[in-house]
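Here is the structure we will look at.
With one protein chain held back, the other chains of the complex are shown just where they sit.
Now for subunit A:
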Amino acid sequence: MLRSLLGAVLLALRFGLCFCGSELAGPRSVAVQRDLARQTLQLTWESDSSVFDIEILHTELEDMVFNATVTVPADSSRGQHQWNWTSAVPLECTSHSVRLRAREDNRLSQWSPKQTLPGMDLPDQTQSKMFPQDRVVPVGSTLSFCCIVGEGKEFGSIHFKSQKMEVVRLSRRSYATTVTLHGPSGPTGDNVVCFSGPLLITGAVVFVGYPPGDEGLECETSDLTSAECHWSKGRDTKLRLKSALTSYTLNGRFCADASGRNAKNPLQCKWEHWQRNWTLVAQNPLGSVRLTDSADVNERVRPVAPWNLTAPVVKAWNASVEWNWAVAAYKTLPMICQVQLTGDGHTITRNVTGVGLAQAVLRDLRPDEAYGVKVRCAALNHFWKWGSWSSSHTLHTQMDRPETPDVWIWMKNERTAWVLWKPLSGRDSHGALLGYDVSVSDEGVKGWKTLSLPQHVQNTSVTLGNTTASITVSVTARNLIGSSPPARVVGPEYRADSDDAASELIGRGGGFDLAWAESGNASLGYVLEWFSTGCEADCHVEWLKIPEGETSAKVQSDSLNAGVRYTLSVYAVSEESSVLQHRSHGYTQEMTPAQPVRGLAANQLGSDVQLTWDPAAMVTHRGFLRGYTVYLSNASHLDLIANVTDSQATGYTVQALPVGSYKFVVKSYTSAGEGVGSTVAIKLDLDADMLVIEILISLAVMTFLIIFITIVCYKKRKWVMKAFYPNIPAPKVPGDWPTHQGTLDVKPSPPSMLQIVESPDWDSSKDGLVVIPEEDSDEAEGYGDQPVDGDSDEPPLLRYYNHVMDDPHPPDSSGSSTNSISSTQTDVTYTGVQTSSSSSCGADAAQPDIQLVAGGYRPQMQPCVVPDADPEPAPPGGFAGYKPQCSWRQDSPEEQSLSGSLGSPTSVTSSQFLLPDASEEEEQQQSNTWFHNFLSGKS
């Protein structure tokens, strides 16, 4: 008992509910139906409640797929509750069980008995299957498929478009997968296949596409009775499966013409009788679209094409065409028709109107012209659309007289005029031309002279009777029908100087823009004439006729070429005359000169180079020549040295060039740029005449300078003497010295004496040279303190002597100088005294202990002394006496002579002095004498 009570409590707790009062009545007459296509379960039941708990589960695995409390009011008419549930997976995939109970506040009823809907995976269904089959879904849908493997087989995998999918097990044999269909499927749908191991056991096809997208319904009539509706397909549904194709109904009637796979766009559907309102429904498994149109029959008339088009009347300038209608109702229909004429490459469309229109008159046609004609029509009052074109009919207009030719007279020169006319086009000839009749009236020759020329001739020349006569020309064109009205022109006066005042003209856009002053004598307007300047024969003269009142024109012709000079003339034309109004020369486009400068030559003019060239022919200019540029050509580039802006120039002089080779490049140029350069090379040489002149001038200048200096020196000789050759004070001679001058007999020491000097067995006790005391004690003392050269073991003089003795050929003066005793020790002494002493003393003078006496003035009467001996006067016979130093000269061995050396300060090391040359001696003696005399003022 206790247990029972406890169990009841636990049960109550388990449900969380209390049983308060009486038990709630459960749903009655529960029924479940399923819609397999929609994967929907429909539950119906009876109950007094309106809130229900509903549970749906997969029966076999008891997987709860739905569990919720829903409010489902009873249907007022039948008192039943109805509730639908849509399954994510097809209901065939597995069995579904449903139960429900009523809920009211906290009270619950008992669950209804389970209602089970069997799936296709029951054991009695042994075959492998897949669901859903052939489902048609819109793009972007998500769809679940299940594979039920056959009894005894093992599930392998599910593939969608060759891609293995993830699966969920629904039951023992059922497996499901979900795919998202992002894009439309192929023409035969997308396959979902199920494998058992490697074996494909079953599958399904899904068709993914769009609902119909048809648009633009328009209904019209061509016979005012029946209707034909058109529309466009719009977006492709991408569904090719027969059962998924779009089907159409027009006003509720199936439209077989539009339905089907092979219907052409735009789609159409016909109806026997016109109805004011039209409704088209396009439908496929994914949806439908509804299109409407509404109009009165008269507002939607689109006539059929006219037939049997003919041209019963055809003349030169007009024709009439007729046609028939296949619809009798058009007889009362106001219509507008288009007649399209195609002839000579042009298409002209003309509109005609009328009730039941069946003919049209075509005016302003061209004679002798073939036209293709076709017609289409539409309703005039309620224009809807043009009907279809009729088939084309060809008509040929008749011939007529030609048009007046365009004639002009070009004065080639004073006596020759060219009558020119433009060939008549087929459009203007109005039939095949037979020829031209040219009548000429020359003032110099009375009467008219007429020429008949064939049709291919376009000009003829006329020789004037005299140079002042004017010419009048009349030209007519002839064909089978007759002659054209005459074209009459008075030839202009030829003026040779008319080019002088011509202006320059630069074209634009391949042509010329011309403007001129208005003339009062232009009753027939103006003629603008142009031709290539400088043409000699077969000049292509073109002209343009400008109406009176206009004073500007644009010349545009295919025959105008860039880089060609044209002469453009404007003539004021009247009945009586043609007067030149304006002339200019121009280029449509300037170009660089075509040819290099011709005849380029270079000539040397001293240090200048004169470049000359020939003037270029005008045809090669290809633009207005603006000048020449002169370049000096280097190895890799050109240096501009001159820009000759005179276009008429034929030369240029390059000035002051150094001697050398030069290469010059000369280019002509226009506004478009420089042409090709011409090159000339020249080698500049020295100018021999100028060189001689320069030398002569230099010599003259030098001579003048020498003379000038000489004169100055002569005039200032005293100052010169004082400055450069001061008087040497007379030596104080003790004793009685002869005053007359004599020749000093100097004999060089014999070499044997030098050998004696070299003798190692020199006796120090023997006499040697001693320092000669000077009267000027101070000076003597200064020099006496001068140390002897200590770098050598032997005294300098002795060293010199040794040298002389070793070399029997004494070195030249320079060598002697450099080998002599150091210049710092070059002392001045009176060589005469020394020579005398050496001469007189001989070997006695060559003592090893000779002390070099520092330079200084010494009385030249110094005798050769020996040590320990008082100075004694030299014997009178061996001494020529004192010679004053009036002939001072530089210490130069070459210039030394014995006589010159006497009385001169001389290096003691000078070998020349010691070994004088007889010839030199004489010359130097003479020159010294001359110079001495010069300085002394002697002549």
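The rule is short, and it goes like this: a residue touches a chain if its C-beta (ideal position, glycine included) is under 8 Å from a C-beta of that chain, and two chains touch if they have at least 3 such contacts; residues count from 1.
The rule we apply is simple: contacts and distances are computed from a predicted model.
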Chain excluded from display, named as in UniProt, from "Ciliary neurotrophic factor", "Cell cycle control protein", "SNX7 protein" or "glutathione transferase": "Ciliary neurotrophic factor"
Statement: Missing-chain contact among A:Gly203, A:Pro367 or A:Gly675 belongs to A:Gly203
Message: Using the touch definition from the top, which of A:Lys161, A:Arg350 or A:Lys545 touches the missing chain?
response: A:Lys161
- prompt: Which one touches the absent chain: A:Asp134, A:Glu154, A:Glu215 or A:Glu518?
  reply: A:Asp134
Message: Of the residues A:Arg240, A:Arg415 or A:Arg488, I need the one that contacts the missing chain.
response: A:Arg240
Message: Across the whole complex, list the residues on subunit A that are touched by the chain not included here.
response: 128, 130, 133-134, 159, 161-162, 186-191, 193, 195, 198-205, 240-242, 261
